[in-house]
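A protein chain is absent from this complex, but the other protein chains hold their places.
Up next is chain A:
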Amino acid sequence: MTEAVTRRAALLGAGATAGSLLLAGGGAQAQGKPSELRVGITTFLSGSASVFGVPAKQMAELLFEEINKAGGIGGVPVRPFFVDEAPGTDHLVGEFRRLVQNEGVQIVFASISSGSCLACTPLSDEMKKTTLLWDCGTQRIFEEAPHPYAFRTQGYGTPEVLAPLLYLLKHKPDFRTLAVINQDYAWGRDSWELWKAGMDAMKPGVRVVAEMFPRFGATDYSTEVTRLLAARPDVILSTSWGGDLVTLLRQSAERRLFERSTFVLPIAEASMQILGRTMQPGHIIGARGDHWNNHPSPKDPARLKRFVDLYRSKYNEYPIYPCHHMAQAISAMQAAYAKAIAAKGGGWPNDQELANAFRGLTFDSPTSSITLREDGQGLEDQIVGLSSFNQQYPFAVPKDMILFPAAMVSTPVGQKSVDWLKSLKPDFLNQVPAPIAG
């Protein structure tokens, strides 16, 4: 029914205003179940970030197929509409509007890039369309303005940087010098600002011997590696990812940089399969959450195994963290629809009712469960450990893992991350839990 109304409206678009389209869509939803639940998903389908975007899309397709086989959500089959983020935010803003106005999507998943999320969240406010920030990490989203229709179904930059920092302070408390090598774009710069704020607060006096921000997508790090070899920092931080991180680590391994410095790699998980045995043991690795495939104590081991097997059976690879993040968004959507439908006595929720269902929602992830705070931010635990090899995996996985509770490493509601990190004291380390077995 929604489809018929919106299609006709699109064809007659010359005479119809965006407002009337929205009203038509909303009215159709309020009267009963639509013929399908349309989900707009923005992800990188091209360019260097497609190393994350395509696996996430593949995971979404697998999960939607399972959901539809089981009867859909509230009896309604799900149909995804994928949009490529790569052309940039101007293009994405237009695509967001097209998804809502022309395709009649009931919910949007946006996005991998923080820039994309910063562009899409104001649109969710304007169009009153529930938008799940399924992968982006910028802390600015909920710290700069409220977004009543936006919800982040995973952690974000602050806990993803703070947890590895705390791990380092526990694991190697005597380090004196540090170098940073991050990609030259928003995440590379923001994550360094967060790290520096926390490090200076909890361990003042660390000397930063090199700050390097190579071009995003750089294909050669040999000069940077030489400089790091010459500088001999105790610790090297890199929040880089994708091909950039793989190149950096391969060149570092080739030239024995791993033997001179301890690496801290908050986003290493997605590159471990590619690196295989090239990754060296004993370095600090994170996963942007708790979703390691070797999670030592998942909430439901059978669920995690099913999730991993589902992806491996089709693609012969272990799912990387964007697959987990996509699964989290889908799980949140399922839980919110179930809650909203129940609240309406079996009726199909409109946009407002759906958004209301997300606030305070707790939903299962493949490894644990996540709660959405009152500001829309998801509380996802973080697991950080030391790279190691075992018989089960042909690539590095963490050992001596520490599970950082989300509430401990997330900025309290109403505060700015950098300010909060600057306010931390060295005794904050006392709150760090003991390593878990694994």
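FYI, a residue touches a chain if its C-beta (ideal position, glycine included) is under 8 Å from a C-beta of that chain, and two chains touch if they have at least 3 such contacts; residues count from 1.
Basically, contacts and distances are computed from a predicted model.
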{"item": "Protein name (UniProt record) of the chain left out of view, among \"long-chain-fatty-acyl-CoA reductase\", \"Osmoprotectant transport system permease protein\", \"Amino acid/amide ABC transporter membrane protein 1, HAAT family\" or \"Na(+)/H(+) antiporter subunit D\"", "value": "\"Amino acid/amide ABC transporter membrane protein 1, HAAT family\""}
{"item": "Residue touching the undisplayed chain, where the options are A:Ser35, A:Ser222, A:Thr362 or A:Asn390", "value": "A:Ser222"}
{"item": "Touching residue (missing chain; options A:Ser124, A:Ser271 or A:Ser387)", "value": "A:Ser271"}
{"item": "Residue in contact with the excluded chain [from A:Ser50, A:Thr158, A:Ser238 or A:Asn294]", "value": "A:Ser50"}
{"item": "Option touching the unshown chain, where A:Ala210, A:Ala338 or A:Leu429 are the choices", "value": "A:Ala210"}
{"item": "Among A:Arg98, A:Arg140 or A:Arg250, residue touching the chain not depicted", "value": "A:Arg250"}
{"item": "For chain A, the residues touching the chain missing from this view", "value": "46-48, 50-51, 53-55, 184, 210-215, 217-220, 222-224, 226-227, 229-230, 232, 242-244, 246-247, 250-251, 254-256, 271, 273-274, 278, 317"}
